[in-house]
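Below is one structure. I have some questions about it.
Here the complex is missing a single protein chain, while all its other protein chains stay put.
Then we have subunit A:
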């Protein structure tokens, strides 16, 4: 099963990149993820309860990051075993591109395989379920990143009237502080402010 897609995220690429490497953000973005622990710089141990219709199976698996190319992207591969339910494995190549309004375009290419009983009874539904899970993951991820990097709306506000959905800068700083460590987002804010100043005065 192969699938590709893209999501526009209202946050600068660096913030998106940091979030892609943050177990807490990843955990929030995976539906049914009960635990995601970093076991090394590029490896995570995950516990996920997958729920599709009547099926509810607990998977435990290993997630590995490879081909790291900050902040352009990486390859994320996972392998999980659901006991009696079967197994699932797959990978996604994730690319980050700078996009309009200081946003980031996240592109992904997913390859997934399932086996065991899950594949036997599930084959009629696998594609739809996988597409739905990927969609949910990337939209939850985009929301989490946008909440954390309050800096983005400020940057776009400088070049265009603020969109109704944009978070006011003050509030944004508040949400940013409980997400990324203050030094990171303050640093990011300074870089972005500098970039905006450069952009409007050039």
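FYI, a residue touches a chain if its C-beta (ideal position, glycine included) is under 8 Å from a C-beta of that chain, and two chains touch if they have at least 3 such contacts; residues count from 1.
By our rule, contacts and distances are computed from a predicted model.
Novice: Of the options "Cytochrome c-type biogenesis protein CcmF", "PadR family transcriptional regulator", "Xanthine dehydrogenase family protein subunit M" or "ABC transporter ATP-binding protein", which is the UniProt protein name for the chain that has been left out of view?
Specialist: Of "Cytochrome c-type biogenesis protein CcmF", "PadR family transcriptional regulator", "Xanthine dehydrogenase family protein subunit M" or "ABC transporter ATP-binding protein", the absent chain's UniProt record names it "Xanthine dehydrogenase family protein subunit M".
Novice: If the hidden chain were put back, which of A:19, A:57 or A:76 would touch it?
Specialist: Spelled out, the listed residue whose C-beta touches the missing chain is A:57.
Novice: Among A:7, A:38, A:111 or A:131, choose the residue that contacts the chain missing from this document, as touch is defined above.
Specialist: Per the contact definition at the top, the residue touching the missing chain is A:131.
Novice: If the missing chain were put back, which residues of subunit A would it touch?
Specialist: 52-57, 83-85, 117-118, 121, 123-129, 131-132
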